[in-house]
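One structure, as structure tokens, below. Some questions next.
For this depiction, one protein chain was excluded, whereas all remaining protein chains were kept in their positions.
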Amino acid sequence: MRIGEIVETMSTGFVAESFELNRPPPLGSLVVVRLPAEAGETSSGMDLYAVVTYGQTVGLDPSRRAVRRSTDTVFDQAIYQEHPELNRTLRTEFGATLVGFFADGQLRQHLPSQPPPLHFSVQSASPEEVQRFTDRLHYLRLLLAPYGQVSPLQVLAANVREVYQQRDYDRVWLDTAAREIATLLKNDHEALLTVLYAIDPGESYDRSGGGEPT
Amino acid sequence: MPLELGPISQQVDNMAQTIVDLLPAEEGFLARAQDCLRSADADALRQKLEWQHRQQIRIPWLVATPRLSLSGTVPSPSPPSDFSVVGIDASSIPPDRHSSIRYYVLNVGYALLSYGRQPDAVLEASSQLCFQDEQLYVFPQKRDVPIEGTLLSARMEVESLRVLQKMLRSISRPTVALRDGPLILWTLQNESKEVQHALLHDLLEAMAFLRQTGVPLAGYISYTGSRDVANSLRVWLCQGRPNECERCESDDRDLCLALARIRDRDLFAFLAEGDRSELFGSSSQILEEYGEHRVDFFYMNVGGEIVRVEVPRWVGSDVDLLGFLHAAIYDQCQRSPGFPPYPPALLEAHEQAVITAAERRLVEQMVEQALGQHGQRVVRSAKDDSKRRRGI
Partner (left out) sequence: MNQKMLGLVVDGTFSGGLTARLNPGTTTEQLRIGNFVVVEGQRNRYFSLISDIHLKATDPRLLADPPRDTSPFIAQTLVGTSTYATVEVRPMLMLEKVDESDVDAVLGERTGPEPVRTIPMHFAELREATELDFATVFGKEGGTNFAMGTPLAMDIPICLKLGRFVERSNGVFGQSGTGKSFLARLIISGVIKTKVAVNLIFDMHDEYSFDKQTEDGHWVKGLRQIFGSKVLIYSLDEEMGRRTGRNVDVTLKIGLNQIEEADIVLLSEELNLRQTAEATIGLLRDAFRGKWLLELLKMTPEDLGDFCQRSGAHPASMAALQRNLKRLQRQEYVVDEASFSALDDMVEALDRGKHVILQFGRHNTVLDYVLVSNLVTRRVRQRYEEKMRRYEETKEVADEPRPLMITIEEAHKFLNPAVARQTTFGTIAREMRKYNVTLLVIDQRPSGIDAEVMSQLGTRVSGKLTEERDIEAVLTGVSNRSALRGALASLDTRQQILIMGHAVPMPIMMRTRQYDESFYRAMGARVGITRDAETDIRDLFGDQ
């Protein structure tokens, strides 16, 4: 299912506009850009994988800022009913860091040689794709330099939580990922604890809600 | 850059002081003026004005003829459950006097906002590059009256309504059309009748379409500086001739002179929020050419300011249309997030219409490139060139 269209692109990642206002894909989730096969080449196209590193809703015109619109009787979702122009003057965008690609039957977890083309669609990765991609953990390193304003540690933690859920609470995978992160952040204990607290299944993760503190 | 801010700052200070000092006196006169508005006899004033018009006594100011009462107010009805408001605005890149190529760009922006069970919004712009003689001159064959300056503004108004006309072909619910600015094109006053006709033709045609479609049209003027009604009060007070003030010995002379400075928006400050005044007829000469679409106006408190709303007579005399319009404007202002409120439909229309400096340069580049491809060079004037380069 297409969830957005790329409006900025570079070698390390891209920014896409969400089709649904106020609903960017979840932080840390895996998204895919599907590239068709090159004309005349034997390869069968390429799927680029990226992890969502931030979402934001801003005015289409950067010089226009949101103003308070709620009243005692009109607030929250009702505001969008009462001010239909908001659907045309706002846009929700999300940024994603490229973490790998699948081409010629091979999964690679490093930056592709080309950034994704502008205006191409972005899709959510299916559970099977998530499973296959996250069997290997090298991509976690790429998340330490994300595209956007959210702290890389929080993005990393969000990704681990998302994948854990999508892999049906695969505890073995979680433990392996935690140890991999401990190795990556070996020189910064505080940063490591920040991530571990955020992915601890006992403390910060509610299986039913997804992301609600228990 | 060589502006001397030091002395100016001092003078600004003096000015502020002067204004503040005069305030109490001003407030006193305003109160008296409002009393006058309430006490004046509308019928008598109407007759006085008609008589003066028949006598061809020239009144050097615009006066307003009360259609009903002077100080009456009408509260806003509720708008229908499903309705739309379309705002239109226009801007242009005027013809460049310093260029050898003659063209201008018109950009009409409109915002169709629909409310009710299926809220929706359509925000678009319609842009045009005008370079043919029919577009560049009022009389293409003679090419003696170029469309620029005030004529270009008039062109823009006309174009807005033409675009509005096209858009309204596909509406499905009650709709109100608003434009930012007057419907009275008083800027055409000093043009020849031929020019006036030429320009007003399309305008009146569009207005006819709107009338036919049942879409009330209004001009919305925020922070209005009009003094029509205040001037009428002066006529009311005047014992002699309106332009012979040196000989006036009336008791109300000071009030009369004060009214010369009082604006209608202050005069009608007593309006409650959402209420409008009764309709007034304008004495603007250009209205002679409007025919059935002669424009009247009223003042309205939109909640934070008094605005002037101009409407064609066919709206003003239709209770339902006028009530719908009134309700729609008030509803719009209630949806406005800013203060003082401003109709979102007009705000968005403006955003669509605006042409940025960057866009302007882009068009210039496009023109130069296109001509270059066809082997032509664009020549600029020396003045323009020096302004661009600003060499030292």
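A and B label the chains in the order they appear, each numbered from 1.
As a convention for this text, a contact is a pair of C-beta atoms (placed from the backbone, for glycine too) under 8 Å apart; a residue touches a chain by one contact, two chains touch by 3 or more.
Keep in mind it's a predicted model, so treat the numbers as computed, not measured.
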item: Contacts of the hidden chain among displayed chains; value: A
item: Option touching the unshown chain, where A:P36, A:P62, A:G105 or A:G202 are the choices; value: A:G202
item: Which residue of A:N22, A:Q114 or A:T183 touches the chain not shown here; value: A:T183
item: Hidden partner interface residues of chain A, rising order; value: 175, 178-179, 182-183, 186-190, 192-193, 196-197, 200-203
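One rule holds in what follows: only the chains that are shown with their structure count from here on.
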item: Approximate Å spacing (C-alpha centroids) for the pair chain A, chain B; value: 50
item: Touching residues on chain B, where the partner in the complex is chain A; value: 111, 113-115, 119-123, 335, 337-338, 344-345, 348, 351
item: Parts of chain A lying in touch with chain B, wherever the complex brings them together; value: 61, 64, 67-69, 80-89
